[in-house]
Every structure is written in C-alpha cells, then in structure tokens.
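Encoded as structure tokens, here's the structure I'll be asking about.
Missing here: one protein chain of the complex. Every other protein chain is in place.
For chain A:
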Amino acid sequence: MYKHILLASDGSENAVRAAKEAVKLASYDKESIIDVIYVIDYEKSKTDVLHANSSEAIDVERRKKNSKVIQFLQEENANFKTTILRGKPGPEIVRYANDQEVDIIVIGSRGLNTLQEMVLGSVSHKVMKRAHCPALIVK
C-alpha cells in the first residue's frame, strides 16, 4: 500500500479534514509514514517579518498555524513527520512530491468558487495536474 503519504497542510480546517483521510490511508500499512508538508509562502514573508519581533517569534506563529493538524495526528497516534518548505505552495508541493517519489498526495480543497479560483488559483488543482503520483483531494 502507500508507504510515503504526503499530507499538504496550510493549517486550516480543510487540512484537518485531509489529515483524517491520510490517517485512514496510513492505517492499511504499519510501515507507512505521513509526511506533513507546510509551505512558507514567499508572499507572506514581508508581512510576517514586519509583524513579528524576531525570527523566533515568526517560527512560533507558524507552528501555531499548523498546530491543529499536528494535534490531530498526535491524538490519532499516527506515524508522521513534518517538513517545512519555502516558496509558492503549489509548485513546491509538486516538486517535493516528485523529488521524493512519494506514493500519494493528500490535500484539502479550499472550496473556492469559479471567480476566486481564477484570481487566487487553486493549489489542489495545480498539484493534482502536475504531480507524478496519485492525489487525493479532500472536500
């Protein structure tokens, strides 16, 4: 079954829903590991630096943002690790998935409407199109 499960997380409720599915997938194989990917968006660097007193404070803020997903995985006793990437979320997730040859990507969908998707771009859609492995998009 899936040994290396990539869980793309932005820390939101959607990501927690995706985490639930990732745990289900992981339950089929004792050796499987959930790799929680959190991408630090280039676009947010300036704001984060401006609003934090130090790089340590930024780090704490980001950990807090991802804490719901981590907490859930801990409660479920899942075998997981976290990886922090930097860049544009969509392409970074795809690059990591292809480089590491993960077995499956699990990602939450923000549920944008057509207009929002045109303006903001759908990360999950991009990931699904460009990754070389199966992707599970969780609504």
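We adopt the following convention: contacts are C-beta pairs under 8 Å (C-beta built on N, C-alpha and C of every residue); 3 or more make two chains touch, one makes a residue touch a chain; residues count from 1.
Definition applied: contacts and distances are computed from a predicted model.
Trainee: I want to check something: the complex is missing a chain, and I'd like its UniProt protein name from "Lipoprotein", "Oxidoreductase", "Sodium-independent anion transporter" or "HTTM-like domain-containing protein".
Mentor: "Sodium-independent anion transporter"
Trainee: Would you indicate which residue among A:N53, A:N77 or A:T114 is in contact with the undisplayed chain?
Mentor: Among A:N53, A:N77 or A:T114, only A:N53 touches the chain that is not shown.
Trainee: Identify the residue among A:S27, A:S45, A:S67 or A:N98 that touches the chain left out of the display.
Mentor: A:S45
Trainee: Can you list, in ascending order, the chain A residues touching the missing chain?
Mentor: Given the touch definition above, chain A has residues 40, 42, 45-55, 58, 84, 86 touching the missing chain.
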